[in-house]
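The complex is shown incomplete by one protein chain, all other protein chains being positioned as in the whole.
Right after this comes chain A.
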Amino acid sequence: MFIIYCPYCCEYREEEEFHPKGQAHIERPKDPEACSDEEWGDYLFFRDNPRGVHHEMWVHAAGCRKFFNVTRHTVSYKILETYKMGEKPSVTAESVAATTATPESVQKEGVRA
């Protein structure tokens, strides 16, 4: 069970009030007519599936009904931060790699969780 901080309601709420909505920060090709089929296909169908830090969109479905972003560790399931739409994450794969000693330590933590 997650307790998720909604950046719009400004408080922690139970997971039951939220829905995950897939990968965040996907940029629509500026000019769809001009981009290649491959670029359009990537935009439409292909998503990252990293082992580690992942940025996702969630919606506070039973609460304020706003979309926001969640940075979540896909191994430990730990939510590292939540932030509003239009904002940039402060926790990224790079920033986590720089602060944690080894990838193994993160993995073990995940097994425990």
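Following the convention adopted for this analysis, a contact is a pair of C-beta atoms (placed from the backbone, for glycine too) under 8 Å apart; a residue touches a chain by one contact, two chains touch by 3 or more; residues count from 1.
The working rule: contacts and distances are computed from a predicted model.
The protein name that UniProt records for the chain not on display, among "Acetolactate synthase", "(2Fe-2S)-binding protein", "Sarcosine oxidase subunit gamma" or "Mannosyltransferase", is "Sarcosine oxidase subunit gamma". In the complete complex, the residue from A:C10, A:A34 or A:A98 that touches the missing chain is A:C10. Panel shows chain A; residues 8-11, 13-14, 16-17, 62-66 of it touch the chain omitted from the view.
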